[in-house]
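Heads up, one of the protein chains got dropped from this complex, but the rest are sitting where they should.
The letters A, B and C name the chains in turn, as written, and every chain counts its residues from 1.
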Amino acid sequence: MDYAWLAPVLPIGAFALNVLIWRQMGARKHALSALTTLAAIGGAFLVFLAVFSDASSHLEGTATSSGLHLIFEDTPWFTVGVSPHLYVFAPTLVVDWLSIMMLGVVTFLAFLIEFYATGYMKGDNRYWWFFSVKALFTAAMLGVVLSYNFLLMYICWELVGLCSFLLIGFWYSERANAEAAKKAFITTRVGDVGFFIGLALLFIKTGTFDMKATFAAVESGAIDPATVTIAGILIFLGAMGKSGQFPLHVWLPDAMAGPTPVSALVHSATMVAAGVYLVGRSYPVFHASSTTMGVITTVGTITAIFGATIALTQRDIKRILAYSTISQLGYMIMALGVGAYTAGLFHLFTHAFFKALLFLGAGSVIHSMEPVLSGTGRNPNDIFNMGGLRKQMPVTFWTFLLASLSLAGIAPLAGFWSKDAILVGAYEADAWLPLFVALLTAFLTAFYMFRCIYLVFFGPAKWQVATAAGDHHDSHSTDHVKGRHAVPHESPWTMSLPLVLICVPAIAAGWIGIPGFSAGFAETVRFGPVIEEHINLVLAGAGTLAGVLGIGLATLMYLTPVSGPRLISESFPAAYKTLYNKYYVDEMYQWIIDHVVLAIAAMAATVDRKILNDRIVDWCGPFLQGAGARLRLTTSGYIYHYAFGFIIGIMAIGVVMSGGIPDMRFALW
Amino acid sequence: MGYLSTITLAPFIAALIIMLIPSQRPGLIRAVALVASVISFVLSLLVFAGYDWHRAGFQFREAYQWLPDYGITISLGVDGISAPMIILNAVVLLTGTIVSFKIADRPKEFYALLLVSVAGVFGAFAALDLFILFLTYDIAGLPMYPLIVIWGSTRKNYAALKLTLMHVAGSVFIWVGMIAIYVQAGAKSFDLEYLASQAHSLLTPGFQIIFFPVIFIGFGFLAAMWPLHTWSPDGHGAAPTAVSMVAAGVLMKLGAYGCIRVGVWLLPEGAMVWSPVFVTLGTIGAVYGGVMAIAQRDFKFVIAHSSVSHMGYVIVGISTMSLVGLNGAVLQMVSHGLMTALFFAMIGAMYDQAHTREVGIFGGLARNMPWYTGFFTIACLASLGLPGLSGFIPELLIFLGAFQTYPIVGILCVATVALAATYMLRLVSRAFFGPLSQRWASLHDLLPNEWFVGAFLVLTLIIVGVYPTPFLDMINASAAPVIERVGGVR
Amino acid sequence: MELSALAFYVVAGVTLVAALGVVSARSVVYAALLLILSLVMTGLVYLLLLADYLALIQILVYGGTVSILLLFALMLTPPETRPELNHRGWALGAVASGALFVLLLVSSLADKWPVAGAARHISLVDLGRALFSTWAVPFEVASVVLLVALLGALTIARSTTPGSKIAPRASA
Partner (left out) sequence: MVPIEHIMVFTGALFCIGVYGVMARRNAVLVLMAIELMLNAVAINLVAFGTLVYPGQINGMVFAIFVVTIAAAELGLGLAIVLRVYRMRSSINVDDIDLMRW
């Protein structure tokens, strides 16, 4: 298993090759970069397979913990200090079932999404750059997954942030995209400040960033509980930033500004998963403090319901999915908070597949809507501009439907099993409020997903109206000929093939966690002793019922002639507006930035220039000039003035030299 | 002639030769300057390679009698703290020389002054004699005045006067402190090692407590320690490209180096007592520079304030009196020198074309200036402490050092990193992203010499960021004895 | 009191009175004449101090040449129509010189100066020998100084072009 380090290194090599060599190859650089990236990520997937088979036979767990294999534990990167205060920084990697699971998810999804992107990004003049950054992105995420040293994890963590910045701002010509990229980086960075402070607190207690030593110190009580609690909450702050937990979620919907394959990767397996993964990986630190666990539960619960309610009213298909992601991440965090370790990570596992599928499906829809709506000035992402697409895009429709059912938690799809595991976990932890919120969220999730499906794939084809209107408006312009009679059509096979392939895990990924059928997940990815899971029929029924109710309500409102949506939005305008405007969190932050941060900065700048600089520093000049102006009056130009001073001085020296005043002589010598 | 004296004298002799070349032959002038900087660079690489990384104490020693009656010897040598500075200075000299090829107005005088200044910096870093250190320190600072006044832009007269006056004000403090130390230690020798050996005998604690702040404030002027930083924005803003690179890249480091070498090393007891005060000033500088940088509208002003912030980290690292922090401070000096050199080289390349440095009026430059965008973005990322680039490891160590002694300071400094992300990404996002306006469509990408400078500095940033081990090994070996004098390693 | 002492007091008294006249006379010509008197009296003091050669030089150089030079200067620069020879600050001068005199008086009389043996006459031969052996270099330097002063005086006093004339500054 020592070769696991190849998994992140292969994509890094691909990045270097793309940027340093293929870039110089003229027009061929695009194809070469895409091929190199695909090959590298494919190679990483093969590494995963090899590690997996190795681990199945060699990685022996104990009663209280699953098996653990460390790499580079004794290879220092750099050292500081002198013995006995010698601080060694080693790039330790870990192979255990948690990292193997994530390794598989990331490489599998990244490969298929890259493949999808070869079709989706066709014709972009920075095609090569897209694939280069994607390679780096994958490498950084694999680094997060494999690292068993907080410092190494933080490094990869930051690189993930950088790559998301570059990818979200990929189409930088739009000012809004650039702003979204900046927002993503800075918001996660705010969380990272907390993360780093937490790490530093642990470091000054243990003298190392090594997770093994840190966890041992936490468990043995070598670190005082208060520090563990504070450090835990601060580290969780980092996870909140990356995983889009309330109130640091604001970057996530805006991150839709990137190309859809980026959204798919960011929202399924890589960036947002990193936060949940961090919580899973550092679980000993959190688990040691009930306060920390409470905070995690609270944040997760709020985020789950918060994201779901906002998703109800959004019009942009990608934003609906983005808020859905926020909500589902809240779900996972909540599960981890109540102590359902396996359930939370299980949901991370299954969610990655069906959410990637949803995004790729959405990308497929947008890809086909763009030529139709181009030139009409209407947003190709707006679900109210779509409709009836199931006939034009059957593959996309069926895969999207399947993924939605999985997300809604309908048996026997993947989402059902993981969602059920979370409900059971909350129930067993006696966490009634989270349990209730989880059920409510399940209901809302089913509702907004089917609202989306009905508006996109069923009903009247509003894009025809749109194009007609566009024709009418722009009858004189000639630059949208393409869109005039265009009809949405199914995406090329490079895009639809990944959709079909991801369907397999979206259906079946949950089965490895079916209690009694295959206990693989519960035995391997666990914290503490193996918990024998059993199915709770009441909870399973309630969860499914919530999903079915949500679907039913959506069907009632959007598929039948009842004009429900309009009725509701008009009866509760305030509630509708609040939800549509995402609880005004963005506006609040904007207000804080405008009126607090920038105001303080402007004030400080004024103080610096006007007071510190102009009043104090520059005052030195006039002061010396003034002093000089007064002093120069003594140069009167009269010899007798000078001579008088001269003689007095001579006399003073004479007095001193002759010892006239004994004390003065003492003072001088 | 040893390595160090050759490194120091090469630019100086080149300056003399350049003064003899007729000004009608700018090509020859550039060639001489380039040869001198290449000589210094290659030799400093040799010093770096030949240096025994794990040994404390001074290596590559040279000594020449000068004024024996006053105990002044031209004594040179480097340890793990000054060796990285030497190579940093060589890099800045080389890149500054190359990037200045386009200077058409009186290149002769420009190169002569620049080389004299850099020779002074080399001398100050290599000096093992307090008097020589002070002498070369002033030689390094004074050519800045004509360099800014003649070749500068915007408020150049004001800025040059301010920089020079604040430099000289610092020199007055240092001069007083230096003479006091010399007299107190028996008025026998200016030799730094001799003076350091007196730190626990002739240089009494009472003396150290009085004169440590004098020395520290004196060097703090050049290190842009808050509130003595006000020369930095004006000076960097007005100076021509290569001069900004030298001023921000190495002159500020010279100040911080003096704080370590003369302040902490010679006066450890004073350093212990005053540590909280200077940690506070450093923290204020770090936060203040960050806040200020958000509000700036001029590229150079943003970078200058970020320099104040980063030098605040250095002051914090020095004053924490922890080995980890001091390691970080010295490495941060290297890292910050490289990244500011890159920043100013890039800003200069832009200014030559656009004749403005207003942040807000640019946009979308990534489209027609991809290399420029890449290099500038990498500099920004290094500045905001992205792992894999040079800024991360030193900031990490400084923060850990701060957490060891002053946790509150550590928290404030870490929070400043978020500020750094804000102002740096604002620059990138403003200037390079967004729609490309017609006004800037005609801007072309980097010229070959600028490209070389950019690529070279980016390479150094990556090397220091990915493999800081040799630097940290040598810094650590030499910083440990310094810290042991101030209350032991933690 | 021996004769030479009496002579000294008389000569000293006359010298001082003449000197006072120099600094207080209402007319520049009187001042110049009193200066000549004072310089000649100084020569007599030298004589009394057994420095006969010096006395000779004093009377020749000062009493003759210098006085003539001064009178020439006075003639070449006619006094103003309303001769105000002392200016406003004369009291300051009086205070300073008075204080200085007190100091000198105190320091002269406070210490006991060692007077060794009888005064001896120094022959002109000895003086010449000393000047051209021990003091040869300063002697020659002095001649160079005189030469330079001569040339300098010539250069400075030489007539200039009319354009360089600077109008007197309006009194401040």
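By definition in this document, contacts are C-beta pairs under 8 Å (C-beta built on N, C-alpha and C of every residue); 3 or more make two chains touch, one makes a residue touch a chain.
Computed from a predicted structure; not experimentally measured.
Q: In the intact complex, which of the presented chains make contact with the chain not displayed?
A: Contacts of the omitted chain with visible chains: A, C.
Q: Among A:F384, A:W493, A:W591 or A:Y638, which one is in touch with the chain left out?
A: A:Y638
Q: Quickly run down the residues of chain C that touch the omitted chain.
A: 2, 4-5, 8-9, 12, 15-16, 19-20, 22-23, 28, 31-32, 35, 38-39, 42, 45-46, 49-51, 53-54, 57-58, 61-62, 65-66, 69-70, 72-74, 76-77, 79-80, 83-87, 89-90, 92-94, 96-98, 100-101, 104-105, 108-109, 113-120, 122, 126-127, 130-131, 135, 138, 142, 145-146, 148-150, 152-154, 156-157, 159-160, 164-169, 171-172
Q: For the chain that got dropped from the picture, name the residues of chain A it touches.
A: Within chain A, the residues touching the omitted chain are 632-633, 635-640, 643-644, 647.
Following the convention adopted for this analysis, only the chains that are shown with their structure count from here on.
Q: Among the chain pairs here, which one is joined by the most contacts?
A: Counting C-beta pairs in contact for each chain pair, the top pair is A-B.
Q: Whose Cα centre is nearest the centre of all Cα atoms in view?
A: Centroid comparison flags B as closest.
Q: By mean C-alpha coordinates, which chain is most distant from chain B?
A: The most remote chain is C.
Q: As a quick test, compute the distance in whole Å between the mean CA positions of chain A and chain B.
A: Distance between chain centres, rounded to whole Å: 36 Å.
Q: Any chance you could list the residues of chain A touching two or more other chains?
A: Not one residue of chain A touches more than one other chain, so the list is empty.
Q: At least two other chains touched by the same residue of chain C: list those residues.
A: Chain C, residues with two or more chain partners: not present.
Q: For chain A, which residues count as touching chain B in their complex?
A: Where chain A meets chain B, its residues are 77-82, 85, 87, 151, 154-156, 158-159, 162, 165, 169, 172-175, 177-179, 181-182, 185-186, 189-190, 192-193, 196-197, 200-201, 203-204, 597-598, 600-602, 604-605, 608, 612-613, 616-617, 620.
Q: So in the complex, the part of chain C that touches chain A is made up of which residues?
A: Going by the criterion above, the answer is residues 87, 89-90, 92-93, 96-97, 99-100, 103, 107, 172.
Q: Please name which positions on chain A make contact with chain C in the complex.
A: Against chain C, chain A makes touches at 637-638, 640-641, 643-644, 647-648, 650-651, 654-655, 658.
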